[in-house]
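So that we are looking at the same thing, I have put the structure below in structure tokens.
Our next item is chain A:
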Amino acid sequence: MTNEELKNSFTQIFPAVTFDETGEFLNAIIPSEELLPVMKVLRSSKEFLFDYLFCLTCVDWKDHLMMVYFLKSNTHNHTIVVKAKITDTVNPQIESVYDIWKTAELNEDEVFDLFGVKFLNHPNLRRIFLEEDWVGYPLRKNYVDEHMIEL
Partner candidate 1 sequence: MGLKDKLEFPGQIHETPDGGFMVTQLDAVINWARSNSVWPLAFGTSCCAIEMMHTVNAKYDWSRFGFEVMRATPRQADLIIVSGTIVMKMAPVLKRLYDQMPEPRYVIAMGACTISGGPFFYNTYSVVKGIDHIIPVDVYVPGCPPRPEALLHSMIALQEKIKNDAYFRKQVDKK
Partner candidate 2 sequence: MLLTVTEMVIVGLCLLVFLILLAFFLGYMERKVAAFMELRLGPNRVGPKGTLQIIADTVKLLFKEGFTPDAADKFLFNLAPGIIITTALLAVAPIAYARGFQIWDINIGVLYISSVSSMAVIGILMAGWSSSNKYSLIGAMRCGAQIVSYELSIGLSLISIVVLTGSLSLNDIVESQANGWWIFKGHIPVMIAFVIFVVASTAEINRAPFDLVEADQELTGGFNTEYAGMKFAMFLMAEYINLFVVSAVAATIFLGGWMPFHIGGMTGFNHIMDYIPSSIWFFGKTLFIIFIIMQFRWTFPRLRIDQLLNLEWKYLLPISMVNVLLVTLMAIMGWHF
């Protein structure tokens, strides 16, 4: 499907979406509460069939966190970027997509470790990179570390 068709179909399943087409891919921005139902449709619906989550990350925009999901369909060969906006930066939460794409397990662990986003219904949420007792989330913009030597 082309980006136009993707936009039309996406609007049908979730009308409150906003699109951003400045980059290479079509970006669909949705609120974090609606993530799981939308993702389920994107994975299973015949017209989308996004079976390949090739990148999952998070961006800290200081006033909100933005979860970024890069999805690709190996059948239709189209790509979409789904962004979920988390407004609560103190105690960020979002549903896990582990049930839909198994690759999300370690990627969500990584986001939890470095951004502090809690994934609900995640099978094994843990700090995979840093020690269990590490204080703070290093990739947040407000992270301070007095041992770090700034250039």
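Keep in mind that, in the parts below, a contact is a pair of C-beta atoms (placed from the backbone, for glycine too) under 8 Å apart; a residue touches a chain by one contact, two chains touch by 3 or more; residues count from 1.
The candidates came about this way: all candidates are chains of the complex that A comes from, given by their letters.
None of the values given here were measured: they were computed from a predicted structure.
For chain A in this complex, the touching partner among the options 1 or 2 is candidate 1. Touching candidate 1 in their complex are the following residues of chain A: 129-131, 138, 143, 145, 147-151.
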